[in-house]
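For this depiction, one protein chain was excluded, whereas all remaining protein chains were kept in their positions.
Right after this comes chain A.
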Amino acid sequence: MSTFFAEHAWLVPVFPFAAFAILTAMGKGLKRTGAWIGTIATFASFVLSLCIAAERLAGNSPDYSNQFEWIQVGSLQLHAGFEVTNLSTLMLVVVTLVGFLVNLYSQGYMKNDERISTFFAYVALFTSSMLALVLSDNLLTFYIFWELVGVCSFLLVGFWYQKPEAKAAAKKAFIVTRIGDLGLLIALLLLFWYMPGHALDFTALHNVFDTQSGTISEGITTLIALLIFLGAVGKSGQFPLHVWLPDAMEGPTPISALIHAATMVAAGVFLVARTFDIFEASQVAMTTVAIIGAFTAIFAATIGLAQNDIKRILAYSTVSQLGYMMLALGVGSVTGAMFHLFTHAFFKALLFLGAGSVIHSVHTQDIREMGGLGKKMKITAWTFGLGALALSGIPPFSGFWSKDAILTAALDDQPILFIVGAIAAFFTALYMARLYFLVFMGKPREGQHAKESPSVMTIPLIVLAILATVSGFVETPFNGWFGHWLTGDETEHGASGLVMVVSAAVGLLGLYIGWLMYVKGSIRRDAVSSRAPGLVTLLERKYYIDELYHWLFVKPLHGLGKALELFDEYVVDGIVRLSGYTVSGIGRLNSRLQNGQVQAYALTALIGIVILILAIAGRRFW
């Protein structure tokens, strides 16, 4: 029943923040020492998170929260504070563990980059903000760190700032997610004005929306929930705001693993889970979440089938898997969503780091230029394979169990959602098979001297591969320990033989077809593209969404700006100039004796004011 470590949970984000401060202050002089400062700080956070987790696992510790006044306005106060619950503890462990492994890996991956200490400073700032976000006890603090992780993501996507693509991607990432942030901000304002006592802390939200339902009208509740969801859609790359996430792959690969797969993009899911009472109070909101989630899952999976950049395939896969998590939330299963978040963090980080290992070795990201790497990069190939199996939902790997939990919940709620999820699972297995077989099997390319990455990079791969394999066992249809611990709910999902069989079958089928196409060759690779070239182009061009937005938003905004510029120049300023000329003309007539400019203008001013007074006062008095 101890809360000793929980009371000190605020230290978890402080360690990496201290590392950030040191790295920023000491600047470039640190070079690789700086990398170690970042890594050690994250490790310290990881150890402390483990202690907190151990404490909470040992006994049923009460939730611990602590807050202090941030701004006081009149009688009302805005607080900042932190709170340790089982949900936040889970996130702490995931973030610090993946964060630590990514730090370690980056020691190798970024070794020759001259701005390595800047890189580690940014990573430390990100880790710190992400941990603070997880610990936030109220929506305002949450929003603050939500924006901060966004800006860190922006900085890291644009880390190689001289590349025009990186510049464009960083800008896009920030602006597109900010559309979602507006939703969250307005939700915050609504809550502030509608909540009793202007309370914004999660406990109060829970009380009002769960136990005292009816305090806030249903319409407003729906509005709030949808606006919060808009924030989650932006951050978690859900349709229609998914466009930034694949482009964000311009950042260094360890960043893609940490921020754009395991942690930050999952923050949207975490947000919905954290404010779940608001969603549960509105059926419309729940349905929206489920539909958007399911649609994104299948939509992104199909795009993943036709991409050739190894990181982009994984990025669309991330979008798709986040869709699964949203789907789980929409059908009411917080456990399913958080469970999938948990396993996905490991296997997707693994896949990205594995991809990074490949890119590090062959210096290309195009899978058509790769092949036969399995023989030369044994550790990478094996660990990547395990990650691919977990993502494809093959039993007994972790992804199978978490996807199973989601599909079971979907089937209970709405069979059509289950069918969509199952089809998306098939596509998932198929694109992973394509990716794996093209990269690691087949004939090695001539002139490519691939070799295994250094152990500082392969050790994180091995650790993550183990986790990707076994982490699913915390929650199986036969053992609901995880869900019980997380939500305190005993019977969230029961075993469903049908779901398990279907889920495993579509995964295996996807892998098998991939094998036939890309290894055995009994199905021609261009089987689809020769028959339906339009369809393939559509997928390759990502359904032309980017182009659509360009014509729908970017161009009109630019046009509006240009039109207003003319308006400003010729109408607003034109009237000013015209009246200026008129008045100064009269002024000149009347003041021939005066030749100093200032006087002329003073007179102008006087005459002007007389006209003004007549115009205003006149209308009032007469």
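Assume contacts are C-beta pairs under 8 Å (C-beta built on N, C-alpha and C of every residue); 3 or more make two chains touch, one makes a residue touch a chain; residues count from 1.
As a working rule, contacts and distances are computed from a predicted model.
Asker: Would you mind picking the UniProt name of the chain not drawn here, from "Menaquinol:cytochrome c reductase cytochrome c subunit", "Glycolate oxidase iron-sulfur subunit", "Proton-translocating NADH-quinone oxidoreductase chain M" or "ABC transporter substrate-binding protein"?
Answerer: Missing chain, UniProt protein name: "Proton-translocating NADH-quinone oxidoreductase chain M".
Asker: Which candidate, A:Y64, A:Y109 or A:F174, sits in contact with the chain we can't see?
Answerer: Residue touching the chain left out of view: A:F174.
Asker: Please identify which residue in A:T33, A:Q72, A:S217 or A:T537 touches the non-displayed chain.
Answerer: A:Q72
Asker: Contacts of chain A with the missing chain: which residues?
Answerer: Interface with the chain not displayed, on the chain A side: 69-74, 76, 143-145, 147-148, 151, 158, 161-162, 164, 166-167, 170-171, 174-175, 178-179, 182, 185-186, 189-190, 192-193, 557-558, 560-562, 564-565, 568, 572-573, 575-576, 580, 597-598, 601-602, 604-606, 608-609, 612-613, 616-617, 620-621.
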